[in-house]
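A single protein chain has been omitted; all remaining protein chains appear in their positions.
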Amino acid sequence: MDPTTVAQVIFYFFAVLTVASAAIVVFSSSLIYSAFALLFTFFGVAALYVFLGADFLAATQLVIYVGGILILLLFGVMLTHKLYDLDLKTETFQFFPGFLVMAAVLLTLTGVISKTQWVSRGERPLNPTTIAIGLLFMREYILPFEVASVFLLVALIGAAMIVRRRRS
Amino acid sequence: MIGLNHYLFVSAALFSLGVMGVLTRKNAVNVLMGIELILNSANINLVAFSRYSVASLDGQIFAVFVIIIAAAEAAVALAIVLSMYRIVKSVNLDQADTLKG
Partner (left out) sequence: MNPEILQDLESFVPEIVLTVALLLVVLADISLPKLRTRVTFLVTAVGLLAALCFTVPLFGAGEKALFYNMVALDRMAVFFKGFLILASFLVLLAAPGSKELSSTHLGEFYALLLGVTLGMLLLASSVDMLMLYLSLEMVSLTSYIMVGYLRHDRQSNEASLKYILFGAVSTGSMLYGITLLFGLTGSTKMPAIREALASGGASGGNGMALLVATALILAGFGFKTAAVPFHFWCPDVYTGAPTPVTAFLSVAPKAAGFATLIRFFFSGMSDTTTSASQWSAFSAMNWTSLLILISIITMTLGNIAALRQDNLKRLLAYSSIAHAGYMMMGAAVLSYEGVQAVLIYLITYLFMNLGAFLVVIEIFNQTNSFNVNDYRGLYRRSPFLAISMTIFLLSLMGIPPFAGFFGKLFVFAAAVNHNLAWFAVIGALNSVVAVYYYARVIKAMIIEGGDEGAGFKLAGTSRALVWIMLLPTVGMVLFWDRIQALTGRSWKFFIG
């Protein structure tokens, strides 16, 4: 088989996986199904990053999103229900107006995307990115890099403080 | 050939689904999942533009920072949700109604 066709098939597989899982996250009536579908969404996005030549970013996505945020969300799901609540059903409100809004947003965005001529400075070749990203963090992006560390410290303190138990 | 627009459509779909999740879900953790979908869709945009339009790593670096911010935001949001569960014994947004003036 011709390699570009194989690439296309794999791309479509991951694209459909991502969007379909996202749909399950949003439409499923079981909270656990939503959480696990979100796992597949994150995986699909990481695969898309690989397709786009963002190797460092794909690894970061897996480690932080799947390994961190998703675990956190699962803890959130588990810790906010009583032990005997086996079927974690979720309700929805105003489904139909929400659906209309979603359709409107989707139509607007697809229309905009198909009609727009994005900036074209050429394509970036698919080189490994890790070294380049590391250097950029220490040069052009040093200020956001340092600010992000203070930001994480403050978020950490704040989150820990909110969840702390009452002092006995 | 897979081009820029393919990725943009995927991210548009994720963004719309995320908005839908935020608007219609009653469970606070579910709303958070919708927010994560929105942030991921923006990230796909950034990386796709980085590869096809801008020919530099700026988009990817931005995406790394978005992931950092998303992680911190999820942590704080879940802390608040857990705190709500301790007080009200539920995380259903219907229960968040004591402030109506």
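Brief remarks follow.
Order of writing sets the chain letters: A and B. Residues in each chain are counted from 1.
In the analysis below, contacts are C-beta pairs under 8 Å (C-beta built on N, C-alpha and C of every residue); 3 or more make two chains touch, one makes a residue touch a chain.
These numbers were taken from a predicted model, which means no experiment stands behind them.
For the chain missing from the display, the contacting residue among A:4, A:29, A:94 or A:108 is A:108, taking the whole complex into account.
Even with one chain removed from view, chain A keeps its contact list with that chain: residues 108-109, 111-113, 115-119, 121, 139-144, 147-148, 150-151, 153-155, 157-159, 161-164, 166.
The missing chain lies against chain B, touching residues 8, 15, 18-19, 22, 28, 31-32, 35, 38-39, 41-42, 45-46, 49, 53-54, 58-59, 61-62, 65-66, 69, 72-73, 76-77, 80-81, 83-84, 87-88, 96, 98-101.
The criterion applied here is as follows: only the chains that are shown with their structure count from here on.
Centre-to-centre separation between chain A and chain B, using Cα means, comes to 7 Å.
Looking at the complex, you find that chain B touches chain A at residues 1-2, 4-10, 12-21, 23-30, 32-34, 36-37, 40, 43-44, 47-57, 60-61, 63-65, 67-76, 78-83, 85, 90-92, 94. Within the complex formed with chain B, the chain A residues making contact are 4, 7-8, 11, 15, 18-19, 22-23, 25-26, 31, 34-35, 38, 41-42, 45, 48-49, 51-54, 56-57, 60-61, 64-65, 68-69, 72-73, 75-77, 79-80, 90-95, 97-99, 101-103, 105-106, 109-110, 113-114, 118-124, 129, 132-133, 136-137, 141, 144, 148, 151-152, 155-156, 158-160, 162-163.
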